[in-house]
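Notes to accompany the following structure.
Heads up, one of the protein chains got dropped from this complex, but the rest are sitting where they should.
We call the chains A, B and C, going by the order they appear; numbering starts again at 1 in every chain.
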Amino acid sequence: MNVTKKFKGLSRELIALRIASELEDGTCVNLGIGIPTLVSDWIEGRDIILQAELGMLNTGPLASKDEVEQDLINASCQPVTELAGSCYFSENESFAMIRGGYMDAAVLGALQVSEKGDLAGWQNPGRGLPEDIGNIGGSMDLAVGAKKVIIAMMHITNDGQYKIVKECSYPLTAQRVVDLIVTDLAVIEVTKKGLLLREVASGLTAEDVQSVTEPKLIVSPKLTEIHF
Amino acid sequence: MNVTKKFKGLSRELIALRIASELEDGTCVNLGIGIPTLVSDWIEGRDIILQAELGMLNTGPLASKDEVEQDLINASCQPVTELAGSCYFSENESFAMIRGGYMDAAVLGALQVSEKGDLAGWQNPGRGLPEDIGNIGGSMDLAVGAKKVIIAMMHITNDGQYKIVKECSYPLTAQRVVDLIVTDLAVIEVTKKGLLLREVASGLTAEDVQSVTEPKLIVSPKLTEIHF
Amino acid sequence: MDKVFPSLDEAVADIPDGASIAISGFFTAGTPIPLINALAKQGAKDLTIICMQMGPGNEDINELVINKQVKKAICNYPFYRSASRGAESPTEQAVRAGELEMEVYPMGTFSEKLRAAGAGIAAFYTPTGVGTVVERGKEKKKFGEQEYLLELALKPDYAFVYAYKGDRMGNLQCHMTARNYSPEMSAAAQITIAAVENLAEPGEIDGDMVHIPGVYVQRVVKIDRPDYFPTID
Partner (left out) sequence: MDKVFPSLDEAVADIPDGASIAISGFFTAGTPIPLINALAKQGAKDLTIICMQMGPGNEDINELVINKQVKKAICNYPFYRSASRGAESPTEQAVRAGELEMEVYPMGTFSEKLRAAGAGIAAFYTPTGVGTVVERGKEKKKFGEQEYLLELALKPDYAFVYAYKGDRMGNLQCHMTARNYSPEMSAAAQITIAAVENLAEPGEIDGDMVHIPGVYVQRVVKIDRPDYFPTID
């Protein structure tokens, strides 16, 4: 199942930019740890409200060194700033909000995504811990609660394994929740009929993307290069 | 079952005073509508925190005419004042607090109390409404949630019916929750063995109180006159 | 994302017949009377009204009953008069006449059902109501020594809430005991319409002083400070 890392695609920053262009104005969005956090750099000034699951709405950009306030961090433990109209609440209220359907979109990282939209993202069995132990964090609530789940990840693992798979072999975060997958190589929509390849990175073909994707992709008749 | 209203006992104000002397310093107490509300007049200055179930801790005395603030009322819809250390929260938080066991005592009115400590206080069938319709209000949560439930009421009804009964015939507020009954005629403790008559109003005997009480009373060997 | 509506009439214009509407307020405190008046004028019918009590005290909910706009009321203390005295309200008359359906819940259960809906919780076990008429038709379960009732989430289409101050993004600051049902009703409803005494620009309310996060509020309307006063029972 080892697939060669033969293609050069988008940087992490450009994956984030592609996702930023997917987000709609007037919405409330939660960004997970990792590449998702980078999305915030691309939406400054737009009419999008970021929620930080530790208990904040309308999170501002990262704090500069002299703006650092130890009581004001985002869910990745980074010092941030507040914007006009920011507000604070308990972590419990924050997850009430998440499960209650107030996140228009959640952008999450993933270890594996299946063709049915199953998401595995909280535990890598390679770490050797018991299978019910690991950093679940907010991922399961976000995956279940958000209206739209967008995955930001590299297309294959560092050691050349599929991450887009027929069935997840890693512990699940949630079943049938993923709507869109944005990787360094492609933009893929999860549909009832299967995975729809909508966009490919510059210089790649649908066949190239299929060669590093385990399940059979449906190629969109409107297939384009990834656009921002 | 009609019992004669032949005895003159405590006024509503003195029932409230007797209950005030039952409350301990350092506790948090909720007072229901009616006679219970009068208890607040007798505990001013004491180290007792009053909770108002619409969402306030440390409710102060009733507001004078020029102190009236329309956003500050108690659960009986009376304008009140705040004290140093008052705080506000939602009605939902208030009932979380009540069910969560933070009321050391609740003082409630009652239509009937049974010898097992069952309480009926939210619906008088004589009103002729369907038996699941009426002003339940906060009574059921308070009766179940408070550590100690003290009933403040007249010993018999205006038309001479027992209110302390073998079995409640009115719709229940809660089962086996009443700890102490203070009436115009007596102070009665609900014990596992039955109703223990501890105090009688000035000039009355245990037999007098028994004559207006349906279940058999256990007369305390330390029976006294009601003291304040 | 400017959520300010220019008038009460426009804020309630789209409410369809058959809608369910949660209305905040504990007796007189925090009842958004101008929104209720606007709804009476708008005329939607077959409504389900979810509120503590139907009046008087917040008389204008009774007005909806007099108008025959209400099909069902879900309350915890529906009648202002106590069990043994006071005038019979239009709501009580309608219930007796079989013209108005009514469901009554204990006060804590009532708001917990709304809280559950807003928090994505389908149902919860409460000790309140066991052994009373409230337990009818409900699942009971023992945890430890105590029995609990299973109560379901209650999700309204709309909420009418009241706040001391609100900004254009929908962040609301409440005042004293007027907060009561507003936070949970705002979170529970699909569309929350807030009547605010003071309209603020984003940033004018300290983020730690926001009692209702803006994401829960879809419409904000400025009203004058109501000039009613508490009536004493």
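The rule we apply is simple: a residue touches a chain if its C-beta (ideal position, glycine included) is under 8 Å from a C-beta of that chain, and two chains touch if they have at least 3 such contacts.
Computed from a predicted model, the values in this text were never measured in an experiment.
Participant: Touching the hidden chain in the complete assembly: which of A:9, A:55 or A:215 does that?
Facilitator: A:55
Participant: Which one, B:61, B:101, B:130 or B:203, makes contact with the chain that was left out?
Facilitator: B:101
Participant: Among C:161, C:174, C:194 or C:223, single out the residue that touches the unshown chain.
Facilitator: C:174
Participant: Just name the one of C:148, C:162 or C:216 that touches the chain not displayed here.
Facilitator: C:148
Participant: Which subunit A residues would touch the chain omitted from the figure, given the whole complex?
Facilitator: Where subunit A meets the chain not shown: residues 33-34, 52-56, 68-79, 82, 88-92, 95-96, 98-99, 111, 122-124, 127-141, 144-145, 171-175.
Participant: What residues on subunit B make contact with the chain left out of this view?
Facilitator: Contact residues on subunit B toward the absent chain are 26, 28, 47, 49, 51, 56-58, 82-89, 93, 95-102, 145.
Participant: Which parts of subunit C are in contact with the chain that was left out?
Facilitator: Contact residues on subunit C toward the absent chain are 112, 116, 119-127, 141, 143-144, 146, 148, 152, 173-176, 179, 207-209, 211.
The definition used in the following text is that only the chains that are shown with their structure count from here on.
Participant: Which chains are in contact with both subunit B and subunit C?
Facilitator: none
Participant: Computing the C-alpha centre of each chain, which chain sits at the greatest distance from subunit A?
Facilitator: So the chain farthest away from subunit A turns out to be B.
Participant: Could you please state the distance in Å, as a whole number, between where the Cα atoms of subunit B are centred and where those of subunit C are centred?
Facilitator: About 28 Å, centre to centre.
Participant: Please output the residue numbers of subunit A that touch at least 2 other chains, ranges allowed.
Facilitator: In subunit A, no residue touches at least two other chains, as defined above.
Participant: On subunit C, where are the residues touching two or more other chains?
Facilitator: Residue numbers touching two or more other chains: 115.
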